[in-house]
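Mind looking over this structure? Questions follow.
This part shows chain A:
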Amino acid sequence: MTHLGYLLVGWGVSLLVVGLYSLSLVRRGRRLAERVPAERRRWMTSETPSK
Partner candidate 1 sequence: MFTDARLVAAKDLRIELRSRVTASQVVPFAGLVLVLFGFALDANKPTLDLATSGLFWVTVLFVSLMAVQRSTAIETTDGARRALLLAGVEPGAVFLGKATAVAAQLLAVEVVLIGGIVVLYNATIEEPALLIATCVVATIGIASAGTLLGALVAGVRARETVLPILMLPVLAPVLLGATRAFDDALGSVAVNGWSWLAMLIGFTAINIALGVLAYGVLLEET
Partner candidate 2 sequence: MTTSMTDNAREVSPPATGSRTTFWLGVVSLVGVVALILLSFFVAPEDDDQHDAVRMIFIHVPMAMLTYVAFSLTAIGSVLWLWKRSVWWDTVAHGAAEVGVMFCGLTLFTGSIWGRPTWGTYWDWGDVRLVTTMILFLIMVGYLAVRSLDGDTATLATRAAVIGIIGAVNMPIVNRSVTWWASRRTLHQKSSLTDGKLEGLTLFTMMFGLVVFSIVMVWMLIHRFRISWLERQVSEGDLSEALIARRAEAAVVSSEGGSK
């Protein structure tokens, strides 16, 4: 396979960034959700938050 180095760097960094960002989203969500009482986490009861 030609240009393997370029391909690995390009794909590798991209997937890594996407993965890390996804992970950070989940962790930010967990941290915040702990601070909000269960009854106010509204999307749990309605998938499309009104307003």
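We adopt the following convention: a contact is a pair of C-beta atoms (placed from the backbone, for glycine too) under 8 Å apart; a residue touches a chain by one contact, two chains touch by 3 or more; residues count from 1.
Selection criteria: all candidates are chains of the complex that A comes from, given by their letters.
Remember, it's a predicted structure, so these values are computed and weren't measured experimentally.
Note on chain A: across the options 1 or 2, its touching candidate in this complex is 2.
Chain contact summary for the complex, chain A toward candidate 2: residues 1-4, 6-7, 9-11, 13-15, 17-18, 21-22, 25-26, 28-30, 32-38, 40-47, 49-51.
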